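Complex shown without one protein chain; remaining protein chains in place.
A and B are the chain letters, set down in written order, and residue numbers restart from 1 in every chain.
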Amino acid sequence: MSASIPFSAQLINLFAAVILLLAFAMLAQRRLPQLINLFALQGGALCLATLVAAVTTGQVHLYYSAGLTLALKVLLLPWILHRLVRQLKVKGEVEALINIPTTMLVGIVLVMVAFNVALPISELSHTITRGTLGIALAVVMLAFLMMITRQKAITQVVGFLSMENGLFLAATSATYGMPMVVELGIALDVLVGVIILGVFFFQIRDQFDSLDIRHMEKLKDN
Amino acid sequence: MISVSGFLGQLFAIALALVLAPLLSGWVGQCRAWFQSRSAPPLLLPYFMLQKLFNKDVVLAHNASSLFRAAPFLIFGCMVLACAIVPTLSTDLPFAPAADALALVGVFGLARIFISLAGMDVGTSFGTLGGRREMLVGFLAEPALLMVFFTLAMIAQSTSLATIVETLAHRDLVIYPSLAFAGIAFTFVSLAENARVPVDNPATHLELTMIHEAMILEYSGRHLALIEWAASLKLYAYSCLGLALFFPWGIAPGDNFLALVAAIPLLLLKLAIGGAFLAGIETVNAKMRIFRAPEFLGTAFMLAVLGLLVRLLLESRV
Partner (left out) sequence: MDFFVLMLAIPLASGALLTVVGERDWAPNLNIVASLGTFLAAAGLTMEIVASGPRFAFGEQFFIDSLNVFFVALTAFVGLTTSIFSGPYMRNEAEHGRLSKPRLRLYKSMYQIFMFTMLAALTTNNLGILWVAMEAATLTTVLLVSLYRTPASLEAAWKYFILCGVGIAQALFGTILLYFAAERVLGESGNALLWTHLIDVKGQLEPTIMALSFIFLLVGYGTKVGLAPLHNWLPDAHAEGPTPVSAVLSGLLLNVALYAILRCKVLADGAIAGDFAGRLMIGFGLFTLLVAAFFLSRQKDVKRMFAYSSIEHMGLITFAFGMGGPVANFAGLLHMTMHSLTKSAIFFAVGHATQKTGTQLMENIRGLIRINPLIGWGLMLGTLAILGMPPFGVFASEFMILTHAMKHYPWATPVLLLGLGVAFAAIFGKVQPMVFGETEARRLPHAPAITPVFLHLGLVLMLGLYIPPYLARWFQEAARMLG
C-alpha cells in the first residue's frame, strides 16, 4: 500500500500536513505576535517542502523558489509584520467575529470540501505528491475563513499571506513548480502588496483611531 | 488459540502493569518537582501512599449506598482490564480478541460512569460538581479518542489493538502524516482523561475547579487506595497505548519469550521519557479555566478528524 510512495514524496506529504496543521493553529491562535510566528513557521514548512521537491526533481528553479520562500515568507514578511504590530501598538489580542471553536468546526467542513474537490484531480495526477493539491486548497480555504472572521486589518493580511502560502504549496509541490518568471512575479506582487498595506495601516489608524475593521462599515447601499 | 506462553505473557503484562503504574506516577511527580526547581518527593511515594491507605480504616458517609462501596473495585477492575488489552510488551495477547480499540474506549467509559456516580452518591456538592465535570470532559474526549482509533484502524485495516500495533511496528519506513495528527490529538485526550494539568490538576484537592479530586473527596482507606491505584493504572494504560501506537518499536511480535524479556528495558526507557515529557507539558502549561476545556478537547477532536481526512487524501491507494 503506502509503502509504494517514495520517501521524498512522503516527506513532502508530511510537510504539507504540517502546513495544514499550522493553518488550523493560526485559526485557533488568539495572540497576534504568536499568529505571525505561526505564519513564519508555515513559511518554513513550505520552504522545506519545496526544498524536498527540488532535491527530488533536480529542477534548479525550485531551489530558487525555496530560497525565495525562505527570504520572503520566513524572514522578511514576519519581520515587517512584527514591526508593524510594534509601531502601530496594536493590542495583542486577535478578536474573532465568530467564536473560535465554531470557526474550527467550519474549518473542518471546509477541509472536507477541499479534499472532496481535489480528490478526482489527485487521482489523475502523475506527480507522486498528488494529495498535496487538496491540502493546498484546504489551506487556501482556511486562510479565507480567517480573513472573513477576524476583525483586525492586520489579521486579515496574515490570512491573505497564508492563502498565498497555500497557493505556493499547490504550485511547488503538486505541480513541481510554475515557470520561474511567474513565481518571481507572484513573489514581487506579494511583497509590494504587503508594503503598500503597511503604509495603509498607518493611514487607517490615523483616520479611524483603530485597526478594527468594524469601523469600516460605513459604505453601504442604503 | 491461547498458547501457554501467550497466557503467561498476558499475566506477566498485567502484573507488570500493577507494579509499574504507581512507579510511573511517582516518576512523573518527581520530574515535575525537578522541572519546577522544587525538592522532589521520593520516587516510591505512591507505593507508600498505597500501603498507608490500605492499612487505614474506611470511613463511610451515612448515606453512602452499596454503589459507593462497589465503585472502587469496579473502577480498579476496568483499569486492570484496560492494561491487559493494551499491548505493552507483546502483541500476542489472549485477551486481545475479546476487546478491540473501540471496546477499550468503552472500558474507560464504564470506569468513568462509575466514578461519577460514586462521586454523586453521597450527595455533597463537590462530588456532584466533579461528576458533572467529569462527564463533560468524557463526553468531549471520547469522540476524539475514537477518531484517533479510526485513523489507526484505517492504516492497519483492523480495529484490534494488537493488529494495529503489529502493523505499525513492522512497516517499512513510511511517514504517515495522519499519525502526527492522531498523535497530537491522542496527547490532548490523554491529558484530559488523566486529569493532568491543562485540564485538571492532580496535585491538589483544594481548588474549586478540580475535577477528579472532587469526585473522590469522600473516599478513604482501601477504597481510596484502589481508586488512586486505578488512576495510576489509567495513566499507565494511556502511556503504554501512546507508546505502542506512535512509537511501537521494540514490542515483541509473538510468543517469543526472549523478545518479551528484551522488551522490558525498552518499555521502561520509553515510559521514563514519556513521563518526563508529561511532566514537561504540565510544567510549561497553566491550568486552563474549566470553560476552556471544551475548546481544548474540541481541538483534539478536530485534529483527529484532520488526521482521518489526511489519511484518506494522502495515503490512500489509487
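Methods note: a contact is a pair of C-beta atoms (placed from the backbone, for glycine too) under 8 Å apart; a residue touches a chain by one contact, two chains touch by 3 or more.
What you see is a predicted model, and the numbers here were worked out from it, not measured in a lab.
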Review point. Where does the absent chain make contact, in terms of the chains shown?
Key: A
Check your understanding: Looking at A:N13, A:T50, A:T103 or A:Q156, which residue reaches the missing chain?
Key -> A:Q156
**Study point:** Contact set of chain A toward the excluded chain (per top definition)
**Key:** 59, 117, 120-121, 124-126, 133, 136-137, 140, 144, 147, 153, 156, 160, 163-164, 167, 170-171, 174-176, 178-182, 185-186, 188-189, 192-193, 196-197, 200, 203-204, 207-208, 213, 216-219, 221-222
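Please note the rule applied: only the chains that are shown with their structure count from here on.
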Exercise for review: Please report how many Å separate the Cα centroid of chain A from that of chain B, as a whole number.
Suggested key: 37
Exercise for review: Spell out the part of chain B that touches chain A in their complex, as residue ranges.
Suggested key: 171-178, 180-181, 184, 294-295, 298-299, 302-303, 305-306, 309-310, 312-315, 317-318
Point to revise | chain A residues within the chain B interface of the complex | key: 1-3, 5, 7, 10-11, 13-14, 16-18, 20-21, 24, 28, 100-101, 104-105, 107-108, 111-112, 115, 118-119, 122-123, 131-132, 134-135
